[in-house]
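Excluded from the complex is one protein chain; the other protein chains are retained at their positions.
Now for subunit A:
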Amino acid sequence: MKKLITVLMLATALGTPTLAFAKDTKLSIQMSNYWGPPAYLAVYLNKLDGSFDSTVWVAGGQSRYQRDLRSWFRAASSSNQRIDGITGASIGSGRTMQVDVNIADSLIDAGYTLHVDSAVQDGGLVRDDAVLKLTQANSGTVVAGRGYVGALSVSF
């Protein structure tokens, strides 16, 4: 029991500083024009080695459809990260979404990449619809998506 508390305290001590330095980051996604209902998106970070790190934002609240974002759902459900506070509405064709997200300072210029997966009912699932290297130089850079995402930009 004592050991567990120590571990918890240690984790808190290590975790808190990175959170404290977290920057308010603006995430902006412009959807392309497509035929279909609003798209579900998962915005998440991968580590340098390509493995899943954490979820940044989820567009679309029903788990029934979140499941369609398969690789993200698979990784995220095993990470046990809660997504209640970082879930918003699905985004329709041609719409723009702008949200404030939390990305820890320490992740910038540390080899992390930001990924957007998209899925549309009766349409396709696009893994890595848009990808952006998380570097200071890329702040505000607009990258085009290859599927339902028209453009993605993040400004720190």
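By our rule, a contact is a pair of C-beta atoms (placed from the backbone, for glycine too) under 8 Å apart; a residue touches a chain by one contact, two chains touch by 3 or more; residues count from 1.
Convention: contacts and distances are computed from a predicted model.
Its record in UniProt calls the unshown chain "PepSY domain-containing protein", which is the match among "ABC transporter permease subunit", "PQQ-dependent dehydrogenase, methanol/ethanol family", "Redoxin" or "PepSY domain-containing protein". Of the candidate positions A:Val56, A:Ile108 or A:Val126, contact with the hidden chain is made by A:Val126. Hidden from this view is one chain, which touches subunit A at 35-38, 61-64, 67, 70-71, 74, 77-78, 89-90, 92, 122-127, 146-148.
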